[in-house]
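Presented below is the structure to which this report refers.
Apart from one protein chain that is not included, each protein chain of the complex appears where it belongs.
Moving on to chain A:
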Amino acid sequence: MKWILFFGALIGLSVCGREKFFGDQVFRINVRNGDEISKLSQLVNSDNLKLNVWKSPSTFSRPVDVLVPSVSLQPVKSFLKSQGLEYSVTIKDLQALLDNEDEEMQHNEGQERSSNNFNYGAYHSLEAIYREMDSIAGDFPELATRVKIGHSFENRPMYVLKFSTAEGRQRRPAVWLNAGIHSREWISQATAIWTARKIASDYGKDPAITTILEKMDIFLLPVANPDGYVYTQTQNRLWRKTRSVNPGSPCIGADPNRNWNASFAGEGASDNPCSEIYHGPHANSEVEVKSVVDFIQEHGNFKCFIDLHSYSQLLMYPYGYTVKKAPDADELAELLRPAHLTLKGTGVQSGSSVDWAYDHDIKYAFTFELRDTGHYGFLLPANQIIPTAEETWLGLKTIMEHVRDNLY
């Protein structure tokens, strides 16, 4: 629809120079049909109110963000009420937000660090990652908790960070972010821990993540294969699998992303324990996989499952993912451009986590293959961690926003 032209497609904050925004607010207005849109365009186009559209959607189902100067708050609220337009206030004082950001940016100049000096632009040991998860939970006690969901073959804990604004024992629809299932893909674990800090820090400030967390919980597992990760740090940087013992074979480990119960032991997996894509003796034989499966099934209300891997810079959706249930492929590809990911459909991926998720009614199931495209491959230089995490975050938000707006 060409009504998008009414709004001139202004996206993002147009803040330049000395302008101040004391008391200015950002309204998120729901528009459900053409009638509501023309009412809204009436409002926006009226000169004296000086409204500024931040985000105009490209489909009906998405709301519009509008910056309302403090002087116009009353008339705008009256208008919206009289026209029956639903809205919420996502930013209560823009200037306060900007001042806060300035402060933060000065503080974080160069390397991003947390209060106890965890350097997000470097690769860390398992212990350091676990400590930082604990630290995030400590810094944001009302939002984040570190939860043990099981243990690895060598008996290391498996920790997830749960982000939730739900009251009591409410079981909200949830998102699962999986990382580090293949231990050598270090950018995956590194991106995950950065993302954890990002989610916590941006809640209450960024409208997107704030509204996402108002409707859904996020569970983040930064190291889905702790034994493998430790092994890559101590013995073999290019280790991929788990470290389980295979009876009768000198070879160790199974490929945890061939071990899920979806087309198990099919094409693309191997029955040879020495192979990098050995599927294991049976589905869920790997305790690391079983821990996640059990948790998700017991919870029963997951809507989205994202698995972070490297490398290739692709965003893959599983076999059977149709346009009816998904955002239109072209639109999604366009939205993912800032994330530097190419959209790609895959065939059946035997024993993979996303195929399993999709089969279990978790309709928004994707695999992200992060940087790069083969130059450094698994050995991605640490100075690319933060840029990778930042661009990946754009992709994650895009998907989570879509899930938020299309809960089922």
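By definition in this document, a contact is a pair of C-beta atoms (placed from the backbone, for glycine too) under 8 Å apart; a residue touches a chain by one contact, two chains touch by 3 or more; residues count from 1.
In this text, contacts and distances are computed from a predicted model.
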item	value
Choices "General transcription and DNA repair factor IIH helicase subunit XPD", "Latexin", "Zinc finger protein 207" or "Retinoic acid receptor responder 1" - which one is the UniProt name of the chain not shown	"Retinoic acid receptor responder 1"
Option touching the unshown chain, where A:V89, A:V245, A:C274 or A:L407 are the choices	A:C274
Among A:V66, A:L94, A:L126 or A:L380, the residue in touch with the chain that has been omitted	A:L380
Chain A residues touching the omitted chain (full complex)	122-123, 232-233, 237-238, 240, 249-250, 255, 268, 270, 272-277, 342, 344, 347, 374-382, 384
